[in-house]
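The structure appears below as structure tokens.
The complex appears here without one of its protein chains, the remainder shown in place.
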Amino acid sequence: MQSNRVAASQVLQARPTRRTFLATSGALGLGAFLTSCGVGNGSQGGAGNGKGSIRALFMKQAGYSEQNIQAMTGSFQKANPDIKVTTDFVAYEALHDKIVAAAPANTYDVVLIDVIWPAEFGTKHIVADVTSKWPSSWKQKMLPGAVATPQYKGTFYGVPWILDTKYLFFNTQHLKQAKVDQGVLTSWDGVLKAARALKSAGVVKYPLIWSWQQAEALICDYTQLLGAYGGKFLDESGKPAFNQGGGVQALEFMRQTLVDGLSNPTSTQSLEEDVRRVFSAGQASLALNWTYMYGMANDRTQSQIPGHAAVLQTPRGPAGQPGVNGSMALAVAAGSKNQAAAWKYISYLTSQPVQDKYALSSLPVWSSSYDDPAVLKTNPAVVPQAKKQLGDLILRPQVVTYNSISQVLQGAIQKALLGKQSSQQALDDAASKVASQMSS
Amino acid sequence: MRPSRSYLIWIHIAAVLMALVVLAPFAWLLISSISPPAELLASHPHWLPHEPTLSRYRQIFTGASGGDNVAANFRQAMVNSFVVATLTTVVSLTVGSLGGYAFARLRFGFRRTSLFGFLAIYMLPPIALVIPLYLALANLNLLDTKTGLVVTYCSIVTPFCLWTMSNYYASMPRDLEEAARVDGCTRLGALVRVILPLARPGLLTTGMFGFLLAWDEFLYALLFTSTTNAKTIPVAIAEFTGKYSSDFGLIAAGGVLASLPPLLLALLFQRYIVGGLTSGAVKG
Partner (left out) sequence: MTVGSPARGRQQPAPAARPRARRGGQGGRGEGRFAVALLFPAAVVVFGVVLYPVVRTFVLSLHDVTSPMPGSYPFVGLQNYIRVFQDSSFYPVLGHTLYFTLVSTFAELALGIAVALLLNAPLKARWLWRSIVILPWALPTIVNGALWRWIYNGQYGALNGLLQALGISQTPHQWLGSPFLALNCVIFADVWKNTSIVVFFILAGLQTIPEDLYEAARMDGASAWGAFWRITMPLLAPSIAVVLILRTIEAFKVFDIIYVMTGGGPANGTQTIAFYTYLQAFSNQLFGYGAALAYLIVLAVFALAMVYLRILRQGQMAGVE
């Protein structure tokens, strides 16, 4: 038993000897031999000859379904027989990490990126600059929110593909029970009034449910409200400005709904799916969520309230009603040796005919699609709202260090929502933290 | 000495209480897996579902795999996990039980440094090595392969096996090797023919936990695999929750099924673990 301890504690008195060096250099040599061959191979991408095989990374269970994408890819390959495409799918949460991990190894030629990543990925040479490839006609024909999605400082790093923003969903039955007219829902003040009426009529305990867990979802909601109150994330010189004016008002609004018992306290631990579940179970009357919730909340097999979920544009605040730009774009990997083929694939996937065909899964990026009766037929309730909203989107800050700014803000907003700090104090702390991060 | 009656009653009560605390969450998992989604969202939990459904299990077992059908892909993930974990355990236990003996019984100058070196690898959080490991695996064409995962996991599980086996050997009486040497065995022979069989409880305990380290591992599996060629259970279950879709019942069903292989293995080897060194060779 004692020798046990002896063995254990002798770990702590490392004293190298000649043997040590022999042993370690042996292992080192072996390791180096096995793994260092080809390491640091240049990430020099190349256009390639427009043929060959390419690999694309998409996300699972969101936007276009895997089946949709396989179908699109199949048609593409039929039209382009000398390009072969392999598709991989990962959960959205893992998408960023997968792109970063795979970048030095050049595993992928095409990757799906979120609207908040072009600055980061572009400057770090993870995705390629495709400005020269962008036809100027696209800039007119696509919705402005779509055109803004893959840009950073005027450079295009991809092509928008999945366009999305948050809408206001409400339960028509609950509103009827509380005798609330849906017309009041056009403004946030009206939403509050409706919520109070719903609560006092005893229709639901907490009329509002949000996705305020410490995650990017929280920033999406905050952004939409910040826009409604006329706030700004960064001022003209690029310094934090969310702790002034509209930025603070938005957070105070959020906090107040919790204090007044209008928002479900579980909101601070909920993501979009939790919002959908609570809403679909009829335990909330009003919610902000992405396009997808409409179909699922009205689906008899998945929802307790089929047929009662309705959708409107996001309510108006003092400064307007922009929707948060939650879109995604297809990008060419900077290290891809087959960029020409990759671009062909991307152009195909984002083209209007293909997008119109699958409009039920994800709304197109092309303005004229919203007037197309076929597209309208796929989702008659959502498309008109989308047409209005998608022309008015607000972006989260497009800076290289967006992720760390988001983390700081997430922590600060949560502190305020949980009552640990006042909204002003929390945002002031966050602003000074962000300022010091940006300057270092 | 016979234990008193009250003592027996108390330990059985304690055992029942312990069983309740341990089983309750697991029971909820099982119940959730057969509750329809609507009932999972009831404002007061339905302790027993009004309309139990085996549809999720059916999805997993009979769905056509590939594509959107995450449930059916789970089958393949179970196979992958089992293969990877078994291979990892076999390799790690083999090299670990050999190396652990060196740490426990032999004197050599680089003992402390090398033990620290191995343990340091085990202490390093996996996140630190992800990108260079990804590159290394890419260069060896081992990405999205079960072999790649086995190679990666062995580097984590082997130090664990080394450490625990070395402690186990050290707790065994020294006379065993002495006796074997006296009988004319070489050192290696003594190790393999005498020590290892007697170290079976330690080997099996270490093996069990090594198996679970590989079975459970999430981060490397998530980043190093991309298709059902190599996706393991944790990755498959993580995919049950999409940005736009999630059903806790499906995760629960996956969890129940994923627990079965480790459980079966543990049940099989349970008696060896607690058999202990009560065999005759040791006494006297």
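Letters are used for the chains, namely A and B, taken in the order the chains are written, and counting of residues starts over at 1 for each.
Basically, a contact is a pair of C-beta atoms (placed from the backbone, for glycine too) under 8 Å apart; a residue touches a chain by one contact, two chains touch by 3 or more.
As the structure is a computational prediction, the values presented were derived from the model and not from experiment.
S.K.: With the full complex in mind, choose from B:36, B:49 or B:234 the residue touching the hidden chain.
M.R.: From the options B:36, B:49 or B:234, the contact with the absent chain belongs to B:234.
S.K.: For the full complex, which residue in B:36, B:49 or B:159 touches the chain that was left out?
M.R.: B:159
S.K.: Tell me which stretches of subunit A touch the chain missing from the display.
M.R.: 1-6, 8-9, 11-12, 17-19, 23, 26-28, 30-32, 34-36, 39-43, 96-97, 100-101, 103-104, 120, 124-126, 213-215, 264-266, 268-269, 274, 278, 283, 334-335, 401, 403-404, 407, 410-411, 414-415, 418, 420, 433
S.K.: Residue by residue, what part of subunit B touches the chain that was omitted?
M.R.: 1, 3, 8, 11-12, 14-15, 18-19, 22-23, 25-26, 28-29, 32, 40-45, 47, 91-92, 94-96, 98-99, 101-102, 106-111, 114, 116, 118, 120-133, 136-137, 140, 151-152, 154-155, 158-160, 162-164, 167, 170-171, 173-175, 177-178, 181, 187-188, 201-202, 205, 208-209, 212, 215-216, 218-219, 233-234, 237-238, 241, 248, 251-252, 254-255, 258-260, 262-263, 266-267, 270-271, 273-278, 282
What we mean here is this: only the chains that are shown with their structure count from here on.
S.K.: With centres defined as the mean C-alpha position, give me the subunit A-subunit B separation in Å.
M.R.: Distance between chain centres, rounded to whole Å: 35 Å.
S.K.: Taking the complex as given, what residues does subunit A use to touch subunit B?
M.R.: 1, 3-4, 6-8, 10-20, 23-24, 34-35, 37-39, 57, 59-63, 65-67, 70, 88-94, 97-98, 100-102, 104-105, 107, 272-273, 277-278, 280-281, 283, 290, 292, 296, 302, 304
S.K.: Could you pull out which subunit B residues touch subunit A in their complex?
M.R.: 37-38, 41-43, 67-68, 70, 103-104, 108-117, 119, 130-131, 134-136, 138-140, 143, 166-167, 170-171, 222-223, 226-227, 238-239, 241-246
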